[in-house]
Each structure stands twice: as structure tokens, then as C-alpha cells.
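Shown below is the structure under consideration.
Of the protein chains in this complex, one is absent; all others appear in place.
Entry: chain A
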Amino acid sequence: MPVVSITNLKKRFQDQEVIKGLDFQLSEGKCIALLGANGAGKTTTLKMLAGLMKPDSGSIVFEGGEKADFRRLIGYLPQFPVFYEWMTGKEFLEYAGRLAGLPKATARNRAEELFELTGISDAKNRRIGKYSGGMKQRLGIAQAIIHRPKLVMLDEPVSALDPFGRREVLELMDKLKKETAILFSTHILNDAEEICDEILFLHNGELVESGTLAGLRTKHQQAKIDLAFKENTLQYAEELSLLQPFSSMKLDGEYASFLVEDIEYARELFLTEIMKRNLPLVKFEISRTRLEDVFMKVVQK
């Protein structure tokens, strides 16, 4: 049974329809990235899931039905988390834990545990007003998971961080995967690829692509052979193209790129031909088109 099922979710702000009918399900223990450009509707979707915004139509049903308080099941970190600056980190975490229904002692132990996990133990007795951006982000993650929710939603958890902060938070999320399902939004495919196995790709309020990264790769990625010769690359490439083992050819500066269907066959064919004619080959590279390019294409459409 999925933790949450979303059907035909819609939301409009004034005259603009921001979410145009989303359908998806999230199951337990998965890590899913909500991918999309700025303005694609990621934050709106997460806010609706967290109950901070009401959808215009469609339904969000959490495990346990519509009657139960779904907030026990979720943890949420907004894009720009704000805390009570006058509290210390420890006070805030314990407060969050108590509000989530943990008994006093449990809240204290769990807070302690999370300071260890997030690596901000040194700052736990400092006022949150003095925390750096990365520390606030980690405190934000800690408060989101303090009650061991089944689903944690993180809105752009790494976007505002410097490379070190980014790395730390990504590693933290990697650890979290073992405990809970994660849904996090990002506009960077790299982040998604690093820790997630599935993505939901949002564009202009619509789900344009979704599935496992592996599945998307086989679906969208194509094998590619790049060739370069010492001279006359264009001429040789055109001659080779007569062999027709590929679906398209592109001349890219010094290189000729061939998108091919059957990599084994194409390699064999090219290499034999090149050897036979003793062409002055300087580069022969087999690679794949990047998933990023696929998404760029979708976004630019």
C-alpha cells in the first residue's frame, strides 16, 4: 500500500494554473526526486502534500484514510526554513519532538541522536539565530524526521548551499534513505541521480516523465560513438555514414557523433572499415547521451 496517493491534483493562483492535474503514488522506503525547472510547480506540490496549501481539486490520500491526522506520517522541510531564532537548537528539536507527540525523555534522546546524525552536536546549545545556512538546513532535516515519519518531504534541501554544505546534506539524505521514504525537490539532475532511484519530472505543472532512473536511461539514452580523424574528419565521417549503422549523425567541431541503435554492431562495422582503409583515426569513443540533455529538450520545448 502506498504511503500517499495523489489523483488529479490541481491548483491555480489567480489566472494561472500552476498544477494541471498530477497523478502519482509514493510507496514506503523509496527515495524520489521531484525534478523540474524554477516555476515548474515543485514547491506548490510539496506544500499541498504537507497540508499547508489546499488543492483546488483532486485528492491526496495518505495511508490510513482521510479521517486520520496524516501529519503523523510526514515530515516536511520548507525551501527556506525559519525557526524561532531565540531558541537553542536543542530546545527547538525537543519542542518539535514534543509537538509530534513524543514523551519528554524520548524527545530528548531522539534530539541527541539527531544532532549526532546531522553532525551539528557542537552547536546544539547555541541560539539558532547564530546558525549558518548549512546548519539551519541540517537542523531543518532533523526536525522533519524527529518523529520517524514514513515520508519526509524536503523542498530544495541543497539548492541554497555552498558545495561543502551540499555534499554534507546529500550524504545525510543518503543515510536517511534507510529509515524513511524521501521526496525531495531539486532542479539539478545530478543531485537526483546521486541519491535517488526514482524521479518525477515536473514541467509547467504537469508530470512529463516519471519512473526509475535506470528505466529512464534505457528509455531515453542512446549509445553514441564519437569519431575524430587526424584530418578530413568531415569527409571520412560522411564516407563512413554510408554504412548506415546509426540513426543520426552530427558534426560537432572536430568530432563526428553518431547515435547508434546497436552498439556492438556499429563498433564492429566502423572499426573494420577504418582498419581496412587505414584511416588516420585519433579518437574513437563510445558513450551515452546524458539524461540531462533529455530533460533540457523537454524544458525547451
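Everything below uses one rule, namely that a contact is a pair of C-beta atoms (placed from the backbone, for glycine too) under 8 Å apart; a residue touches a chain by one contact, two chains touch by 3 or more; residues count from 1.
The definition used in the following text is that contacts and distances are computed from a predicted model.
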Checklist outcome for this item: Among "Cytochrome bo(3) ubiquinol oxidase subunit 4", "ABC transporter permease", "MaoC family dehydratase" or "Response regulator transcription factor", the omitted chain is listed in UniProt as "ABC transporter permease"
Checklist entry - Of the listed residues A:9, A:60, A:100 or A:169, which contacts the missing chain in the full complex? => result A:100
Checklist outcome for this item: Contacting the left-out chain: of A:2, A:64, A:78 or A:119, that is A:78
Next on the checklist: List every residue of chain A that touches the chain not included in the displayed model.
Outcome noted: 47, 50-54, 69, 71-72, 74-76, 78, 80-84, 86-87, 91, 95-96, 98-101, 140, 143, 147
